[in-house]
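Up next is chain A:
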Amino acid sequence: MARQPEPARSDLSSPSAVLSAADVTRVVDRMAHQLIEKCAGAGDDAAGGLADLVLVGIPTRGAPLARRLAARVEAFAGSPVDVGAVDITLYRDDLRMRGVRALEETLLPEGGIDGRLVVLVDDVLYSGRSVRAALDALRDLGRPRAVQLAVLVDRGHRELPIRADYVGKNLPTSRNQSVRVRLAEVDGVDEVVVTEGEQ
Partner candidate 1 sequence: MTLLITGARPYGEDAADILVEDGRIVAIGEDLAATGAEVVRAAGLVALPGLVDLHTHLREPGREDAETVETGSRAAALGGYTAVHAMANTDPVADTAGVVEQVWRLGQQAGLVDVVPVGAVTVGLAGERLAELGAMADSAARVRVFSDDGHCVADPALMRRALEYVKALDGVVAQHAEEPRLTVGAQMHEGDRSARLGLTGWPAAAEEAIIARDVLLADHVGARLHVCHVSTAGSVEILRWAKSRGVQVTAEVTPHHLLLTDECAEGYDPVFKVNPPLRTDTDVQAVRLGLAEGVIDAVATDHAPHAVEDKETEWASARPGMLGLEQALSVVVATMVETGLLDWRGVADRMSARPAAIGRLDGGGLHAHGRPLAPGEPANLLLVDPGTRAVVDPAALASRSRNSPYAGRELPGRVVATFLRGVPTVLDGKAQK
Partner candidate 2 sequence: MKRHLLEAADLDRADATLVLDTAAQIDQALAGREVKKLPTLRGRTVVNLFYEDSTRTRISFELAAKRLSADVLNFSAKGSSVSKGESLKDTALTLEAMGSDAIVVRHSASGAPHRLANWVRGSVVNAGDGTHEHPTQALLDAYTIRHRLGRLEGVRVAVVGDVLHSRVARSNVRLLHTLGAEVTLVAPPTLLPVGVGSWPAEVSYDLDVVLPKADVVMMLRVQAERMNASYFPSAREYSRRYGLDARRMGALGDEAIVMHPGPMNRGMEIAAEVADSVRSTIVEQVGNGVSVRMAVLYLLLGGAPS
């Protein structure tokens, strides 16, 4: 791919952003293309493979991300994709450390997830604990044919044997940095920011 000049930053983006709004859009588009390719490879044709697919976001930011991915897949492949969300709060193993938080929405497509290809969608992949909690939650919700993982940013430092099938951007970081993904639906702006100091 030819290297293109960096597009003008959105005025709302922070100067420290490692991904601007335009970058986020481009990365999501690329992930949508990868999904279509893989699913097409799995099914008889692209549309057939996509009918099998459910994009399940992990709130907070995985949920709008899943909806965006679904919209792009539909735009590129011409067939609609089911979307859902699974709240993992009640499945976390760090309640004693981090205290209680408000629960978020769990929403599955009509007909559930049995026998389908579930792609979990999250904003940042770090320790892998959120994904483990999401896998536990999925187990209580049904029995998918297969489960894959899509993340906007993989920042490394896994604590569990978990890897992503689709990665928007690999972002090598140190443990005392924090990575924040902001999305317009939640934060009013699209960007990815790295700051020093633990979150």
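Here is the rule we go by: contacts are C-beta pairs under 8 Å (C-beta built on N, C-alpha and C of every residue); 3 or more make two chains touch, one makes a residue touch a chain; residues count from 1.
Per the selection procedure, all candidates are chains of the complex that A comes from, given by their letters.
Quantities reported herein were computed from a predicted structural model and do not represent experimental measurements.
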{"item": "Identity of the candidate that touches chain A (this complex; choices 1 or 2)", "value": "2"}
{"item": "Candidate 2 partner contacts - residues on chain A that touch it in the complex", "value": "87, 90-92, 94-106, 136, 139-141"}
